[in-house]
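Notes to accompany the following structure.
Here the complex is missing one protein chain, while the rest keep their positions.
Letters A, B and C mark the chains in the order given here, with residues in each chain numbered from 1 onward.
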Amino acid sequence: MAANNPFPLSRDALLGCYRRMRTIREFEDRLHIDFGRGDIPGFVHLYAGEEAAAVGIMSHLGDGDRIASTHRGHGHCIAKGVDVGAMMKEIYGRKGGSCEGKGGSMHIADLSKGMMGANGILGAGAPLVCGAALAAKFRGKGEIAICFVGDGASNQGTFLESLNLAAIWNLPALFVVENNGYAESTSRDYATAVNSYVDRASGFGLPGVVVDGTDFFAVHEAAGEIIRRAREGGGPSLLECKMVRFHGHFEGDAQTYRANGELEDLRANHDCLKKLAAQLTSAGVASAAELADIDRQVLALIEQAVVDAKAAPLPSAADLLTDVYVKY
Amino acid sequence: MAANNPFPLSRDALLGCYRRMRTIREFEDRLHIDFGRGDIPGFVHLYAGEEAAAVGIMSHLGDGDRIASTHRGHGHCIAKGVDVGAMMKEIYGRKGGSCEGKGGSMHIADLSKGMMGANGILGAGAPLVCGAALAAKFRGKGEIAICFVGDGASNQGTFLESLNLAAIWNLPALFVVENNGYAESTSRDYATAVNSYVDRASGFGLPGVVVDGTDFFAVHEAAGEIIRRAREGGGPSLLECKMVRFHGHFEGDAQTYRANGELEDLRANHDCLKKLAAQLTSAGVASAAELADIDRQVLALIEQAVVDAKAAPLPSAADLLTDVYVKY
Amino acid sequence: MARRISLKTAVNEAIDQAMQLDPTVIMLGEDIVGGAGAPGEMDAWGGVLGVTKGLYAKHGDRLLDTPLSESAYVGAAIGAACCGMRPIAELMFIDFMGVCFDQIFNQAAKFRYMFGGKAETPVVIRCMVGAGFRAAAQHSQMLTPLFTHIPGLKVVCPSTPYDTKGLLMQSIRDNDPVIFCEHKNLYALEGDVPEAPYAIPFGEANVVREGRDVTIVTYGLMVHRSLEAAATLAKEGIDVEIVDLRTLSPLDIDTVLESVTRTGRLVCVDEASPRCNIATDIAAQVAMHAFKALKAQIEQVAPPHTPVPFSPTLEDLYIPSAAQIAQAVRRTTGGK
Partner (left out) sequence: MARRISLKTAVNEAIDQAMQLDPTVIMLGEDIVGGAGAPGEMDAWGGVLGVTKGLYAKHGDRLLDTPLSESAYVGAAIGAACCGMRPIAELMFIDFMGVCFDQIFNQAAKFRYMFGGKAETPVVIRCMVGAGFRAAAQHSQMLTPLFTHIPGLKVVCPSTPYDTKGLLMQSIRDNDPVIFCEHKNLYALEGDVPEAPYAIPFGEANVVREGRDVTIVTYGLMVHRSLEAAATLAKEGIDVEIVDLRTLSPLDIDTVLESVTRTGRLVCVDEASPRCNIATDIAAQVAMHAFKALKAQIEQVAPPHTPVPFSPTLEDLYIPSAAQIAQAVRRTTGGK
């Protein structure tokens, strides 16, 4: 079977990517349910439908490569290797969470995995990524840093300034615009005065690429190219992933701004997971049964994560005051 | 003589523009001397050498059109019709100054002339101009608003965000990049990751034009076109004026970052005032004697402004506390 | 005619009536209408919590959805204010001030002074403040002290639907820049509000409870916590007076001083971080101007010097509680 694998990744790697994408999907769909039940506090922004971008890109990265994420960060975390159990505890506000319950959904980070944090402030990751890339440049080991930004947040000054800074310093920094067509309820086309992010990148001297963000292989290939270039000192680029969001902006969003049938169409025809599964099975790289097996394992993993999260201890009064400073 | 005038402006208008440019030059050169003598407090940024841009653009505007200026604001003020005597008093910190001595060089404003202020914060004028243009759009009288920004400040997020905002709202707002090659001591090419501001404008869906900012007629024509379009509802544009700065970044700057002979070359071969004078005389629109006459009048005006400024009363303790709020 | 409406509805009504009364009132913000350019419902959101829902239907393009560019659109509101409009900009969460603060504190706040009294900037910047929403460190701050510190700004933070409508209408008709702080945990609070437009003048604190033994000075959500504490303390024989500042700048220090002069005791309660906050500001002014009247130390109740934690367990410990307020009162009254 491996001999006939037409893809640029080994069967194991492919199944690993499928598993990660499925893990994100399952994680998010479960949060959707648990939030609806009132189990989960705060603002929760789900990444379901966008998995191919996170996993397609992150499949090229190691722990020494850094990423800065957005408010919609779960997918980036999982794709970058953050522990799913710790994430679930975090979202439930428990001890043992990625941030010991102090951060919540919008602030999950794991610096040991190169994950510099989800971020509640739009565009804020871009300067941080310039810094991570600058540090990588000083270290000189070919590490890179990637900033994820939504189509809406791509209009923040912090993001725009960073494009210029990365370009003039020739930083190993990449900017991924996750274009899911909406910022909250506002359409991308209303808010952004240019059709192609490649044109916006050009205005800052950066090469840009657009891909179908629901196609894992398209993302994988485009990202591979610009990541390789960045590692070799070729400087920053921008990658636009055109993608779809399966849930509301945040949980609780009635999504009346969508067209009739829009969501159904997205789920039926633009589901990156379904696409990857079809590609893998039709190429004979994996059977439907094998994928279903992975699905079951992932389901069990998420179920266990929820059980563990609910059983985990709550933070205590003493925790309130720690971790503000290293020393004060 | 008027019959043979090959220019798109009447002889009177042309002499008026020449007079304004000369007034700016004289004003600035005089400040240079008086600052050197220790007569003038604070930070002073001189516009000398860049007059064709301010006057070329402002010759299309009325008091109902708004502009937002920069830290290098004297030229914009004079071109927009702010009283030179009041400006001089302001720079000397006196009562009767444009801002009653409270603002100084970096904050001269005259809202009655549509001059929304010099600004000590780079890029800060761009959002304000979006607002002025929005107000103009609501009023519906065809007024416009123009933001001036330096090549350096064009990398501020505030400016970049404003390009997008003006574009999506189709505002009658214009953005003039005054590219004098330097931001303080740093060269434009080091700090800005794109050669042409037209490309940067394209990244925000804006049309852009580049002109030789030392050529009054080139500026006048290019500005006229985009201003007309904006008045007619055609939306925002960006105009890059390539220009030269005759003095240091601010008074006191030794300018060692310049090439040997650079300043001499600029003054000899890229002096917008000399160019305009030559164009006017060689076309026979004005004689050298007529221009010299204007020069003498301007000299007297500036001399009088300095005499008046030095004689003007200083603000008093009571002035310290007024004008913070309309009512508190 | 007063009816019971929520604080959220009071905000909506104030904007609605201000827009009816004055054609120069416009509003700018992210998703304040909602659905711009989208294929579905227009007016889909009315802001992230639906506060401005329905205004678009009434006032159309005087409400503008913006791109996610706070500097540009808050600055645009300020620029338009200098040019004859009375814009309201919605900053959504006050926590986002860090991406647009320059336009607020160096531009709007300083124009009038820098320009020698020749500018007016009648802009209102509305934003949500406060913790309790499980929204973590970047969506839960109070930050009122940062704005109160800045000369040229006015800062308002109402505690009731009645004050909200009246103070917001005053903010919109006021000729200076106003930061209008809405506590997200008070949106659901209901109270009597007249239907007709009315304005509450700035700089007039409200004595929401009269008492003899001790003065609590506070604002926003903490007014309610203080009232709770007062009820408990009443049973212990401690009679608490509560001053709701309503506007933090201008500040009605006279009402505070007058109250403390009567009671001789002061507890300042603030939901903002403890250093350089409103509580320390009031305490310091009283220690300067009414020292002789003081019978005991001035207590301050504020959250700890930490960011706002996410976990509900921790967040509940973070926000000053009625019990903590009562305890502070007991400390300064010595049990009585």
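The rule is short, and it goes like this: contacts are C-beta pairs under 8 Å (C-beta built on N, C-alpha and C of every residue); 3 or more make two chains touch, one makes a residue touch a chain.
Computed from a predicted structure; not experimentally measured.
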Partner chains on view for the chain not depicted: A, B, C
Contacting the left-out chain in the complete assembly, out of A:Ser98, A:Ser154, A:Ser185 or A:Gln279: A:Ser98
Which of B:Gly42, B:Gly62, B:Gly234 or B:Gly284 contacts the chain that the document leaves out: B:Gly42
Of A:Leu9, A:Leu134, A:Leu263 or A:Ala283, the residue in touch with the unshown chain: A:Leu134
Touching the absent chain when the full complex is considered, from C:Ala18, C:Leu64, C:Ile78 or C:Val99: C:Val99
Of C:Met1, C:Ala196 or C:Met288, the one touching the omitted chain in the full complex: C:Met288
Residue numbers in chain C that touch the chain omitted from display: 71, 95-106, 109-110, 113-114, 136-138, 145-146, 148-152, 249, 251, 268, 272-273, 275-281, 283-289, 291-292, 294, 296-300, 304-307, 309-310
Residues of chain B in contact with the chain not shown: 41-43, 93-94, 99, 101-104, 106-107, 119-123, 152-153, 155-158, 182-192, 255-260, 262, 314-317, 319-321, 324
Missing-partner contacts on chain A, residue numbers: 66, 68, 97-103, 107, 109-112, 116-117, 119-121, 124, 126-132, 134-136, 138-139, 145, 157-158, 161-162, 164-165, 168-169, 322-328
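As a convention for this text, only the chains that are shown with their structure count from here on.
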Distance between the centres, which are taken as Cα means, of chain C and chain A, whole angstrom: 36
Chain A-chain B separation of Cα centroids, rounded to whole Å: 46
Shared-contact residues (touching 2 or more other chains) in chain A: 155-158, 190-192
In chain C, residues with contacts to at least two other chains: 66-67, 69, 71-72
